[in-house]
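Notes follow the structure.
With one protein chain withheld, the remaining protein chains of the complex are depicted in position.
Which chain is which? They are A and B, in the order written, and residues in each are numbered from 1.
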Amino acid sequence: MSVQEGTAHRPWVDKVLTVNGWLIFAFLYLPILILVIYSFSDSKVVGIWGGFTWKWYNRMIHNPEMMGALWNSAKVAFISTIISTVLGTLAALALDRYRRWLGKGAFDVIMYLPVIIPEVTMGAMLLIWFTQILPVNLSLTTIILGHIAFSASFVTIVVRARLANLDDSLEEAAADLYANRWTTFRRITLPLIMPGVMGGALLALTLSLDDVVITEFVQGPGASLLPVYVFGLIRRQVTPEINAVSTLMLALSMMLVFISLAFQARSISKSKNKEA
Amino acid sequence: MTMLDERPSEEANPELERKAERAESWRGFFTALPTYLYLVVFFVLPLIIITVISFAERSRTGKPVLGEWTLDWWIKLGDPLVRSVVFRSVWLAFLNTLLSLLLGYPFAYWIATRKSALMRNFLLVLVLIPFWSNFLVRTYAWRTLLDSNGLVTKVGEMTGLWGKMLFTEPAVFLGLLYGYLPFMVLPLYAAIEHLDWNLVEAARDLYADARKAFIKVTLPLSKPGIIAGSILVFIPSLGAYVTPDLLGGSKTTLLGNYIVTQFKSGRNWPFGAALSVTILAIMMVATIIYFRKGGKTL
Partner (left out) sequence: MTAAVSIRGVTKRFGTDVTAVDNVTLDIVDGEFFSLLGPSGCGKTTMLRMIAGLEFPTEGSIQIFGEELALRPPNKRPVNTVFQSYALFPHMNVEKNVAFGLEMRKVDKAVIKEQVADAIEAVHLKGMEKRKPSQLSGGQQQRVALARALVNRPKVLLLDEPLGALDLKLRQAMQIELKDIQSEVGITFIYVTHDQEEALTMSNRIGVMNFGNLLQVGTPEEIYERPVNRFVADFIGETNFIDGTVADDGRIRIAGGALVYARGDAPAGADVTLTLRPEKIWIHSRGAADLDPERNQLPGKITRRLYYGESIYYEIELEDGTLVDARHENIPSLQRRDVGDEVTITFHRQAAEALVS
């Protein structure tokens, strides 16, 4: 529902709101915009325009450490996304579709803790766990294990919301029409919660690609991920090359936003049809 | 696990009904089991262990020594230096939550009350992009702006209002606000968008002026968004690590970097553990207070 005549504001209120709105957008966008622009500036000093160039992108591509970190990030994101999507979806199904089971109450709480726990705490406890308790070496594997531990919960939240909106009687109808449990899941439940599963997966992917804190805690020597590598670079010295890789990372984020928006738009237009 | 026969030909009785219910309940349990186990191994046990470690002695390399126990690290939280770090972190997180709310509410309200759905969705996408964009990159963008050659610094020097802000507390605050404002706006938007405007109209009909209707109806009804947004901003602000590290330098230590330092260079893991548990505790308490207070005052 949108605002109606009777609740409309006086014109000056609306003007103030509008000006304020666009100012906040400027605040949110200008810094990123400037960063992107300077990634094409042919000047060693960030902040001084020196003419257009692809130089920094070129340098970025030929930086083996940076490309290695990018490749590691891709691997970690890919694997952790798949595993956390599967785990998160299973958890959502168990929580939403089964009324009572052993330990459900506790699980319902545990499942949400990783979402609200501060990242530093999560990183510190995983570091202690991996190095002091489990006999493992820190490596890409420990990073993946850490990423799954927090992103599975996000997947559960997204998928569970979708399941809650799914009419139980669809699954009952499938059973009534001779489908066994597995077929019902494959032909009815899964296709219908797919937008939620994909949304959860995209969220997990983004979280994995963005993570600095947990990765920095549990990474092994020599095998870093892109954000942590870039973080290290920035600390040492700011170079235009960082602007280039930053722009790349922004482009990646943006791509994920649009993919997820496309998914949402599709499922929204479907549900709109239903109402009509 | 006991499963029912696939083609039973018995009459029902309470015993068999219970058996069927139990079979169903085990199915739920086994569906959750992989995730359950994963979270126990990689979340619950680590959480317990870090609490235990915070009572452990430390070795010469800074690692914990299991078997020798001490309260030193918890006592050390009372040191003036540590206390000031904790207070500064809580204060900045609180301030950031407050300012995000003050800026975010009219902003979300503005978006949610646009008449055309197309415009609303367009503005919403404009909020979603920074929300999903890489946090490190967004923070880094401010580092160049606030540095000596940065645009913000130059504007400040030209107008004579401010100088180089990088590596100061205001810079950290600016970074936190910039980083987490979208986290406030989205839940607020959702709450205001779902509002039943008939209620506001009813208030106007019952002789409330625009301001009264807003305070008495709109604001209380958007409470869920205010709570969700505040929690989403407060938690990461309190544990912030990237922002103070990049924009505050060594001068503005917050809990987040202080903890990382204990593990990476300070070489005092048990103390780091105590700090980690502390930050979790503060967060829990703040969340609970917020829910309680919110329930009463709004």
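In this section, a residue touches a chain if its C-beta (ideal position, glycine included) is under 8 Å from a C-beta of that chain, and two chains touch if they have at least 3 such contacts.
Everything numeric here is computed off the predicted structure, so don't read it as measured data.
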{"item": "Shown chains touched by the chain that is not drawn here", "value": "A, B"}
{"item": "Sole residue of B:20, B:82, B:151 or B:208 that reaches the chain not shown, by the stated touch rule", "value": "B:20"}
{"item": "Residue in contact with the excluded chain [from A:70, A:127 or A:174]", "value": "A:174"}
{"item": "For chain B, the residues touching the chain missing from this view", "value": "4, 6-14, 16-17, 20"}
{"item": "Positions on chain A contacted by the hidden chain, ascending", "value": "167, 169-170, 172-180, 183, 187-188, 191-192, 270, 273-274, 276"}
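By definition in this document, only the chains that are shown with their structure count from here on.
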{"item": "Cα-centroid distance, chain A relative to chain B, in whole angstrom", "value": "15"}
{"item": "Chain A-touching residues of chain B, taken from the complex the two chains share", "value": "24-29, 31-32, 34-36, 38-40, 42-47, 49-50, 53, 63-64, 66, 103, 106-107, 109-111, 113-115, 117, 120, 123, 125-130, 132-138, 140-145, 147, 149-151, 178, 181-182, 195-198, 200-201, 204-205, 210, 213, 231, 235-236, 238-239, 241-242, 245-246, 255-256, 259-260, 263, 269, 272-273, 276-277, 279-280, 283, 287"}
{"item": "List of chain A residues in touch with chain B within their complex", "value": "1-4, 6-7, 9-10, 13, 17-18, 20-21, 24-25, 27-29, 31-32, 34-35, 38, 45-48, 87-88, 90-91, 93-95, 97-104, 107, 110-111, 113-114, 116-121, 123-129, 131-133, 145-146, 148-149, 152, 156, 206, 209-210, 212-213, 216-217, 227, 230-231, 234-235, 238, 242-243, 246, 249-250, 252-254, 256-257, 260-261"}
